[in-house]
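This is the structure, below, for whatever I ask next.
Shown here: the complex without one of its protein chains, the others still in place.
Right after this comes subunit A.
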Amino acid sequence: MDDHAPLESTGIEEPLDLVRLSLDERIYVKLRGDRELRGRLHAYDGHLNMVLGDVEETITVVDVNEETMEEVIRIVKRNCEMLFVRGDGVILVSPPSRA
């Protein structure tokens, strides 16, 4: 207990320590395949496998109109109460913008 309390406030030695500080906070995760997640970080490991709670997933789909060849960007949103995310799809992790 007391062995990790002081380290938590000061010890930022490696990039993953920044992720540790986001535990129990809402984070933004950018994933391969034009996917984004926003949710509360409950757990992670060195591969950036994660468990997120109250997740909103945003998928950006580009549809090409056959006739006009116009690109139509469509945004699909999904929600999930509890989600395990495999780390190999993760591009970046960040606290969500306050906006």
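Rule of thumb we're sticking to: a residue touches a chain if its C-beta (ideal position, glycine included) is under 8 Å from a C-beta of that chain, and two chains touch if they have at least 3 such contacts; residues count from 1.
Methods note: contacts and distances are computed from a predicted model.
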| item | value |
| --- | --- |
| Omitted chain (choose from "LSM complex subunit LSm2", "Ubiquitin-like protein ATG12", "Ras-related protein Rab-30" or "Ribosome biogenesis protein ERB1") - UniProt protein name | "LSM complex subunit LSm2" |
| Absent-chain interface as seen on subunit A, which is shown | 3-4, 7-8, 16-17, 20, 23-24, 33, 42-46, 49, 51, 53, 80-86, 88-89 |
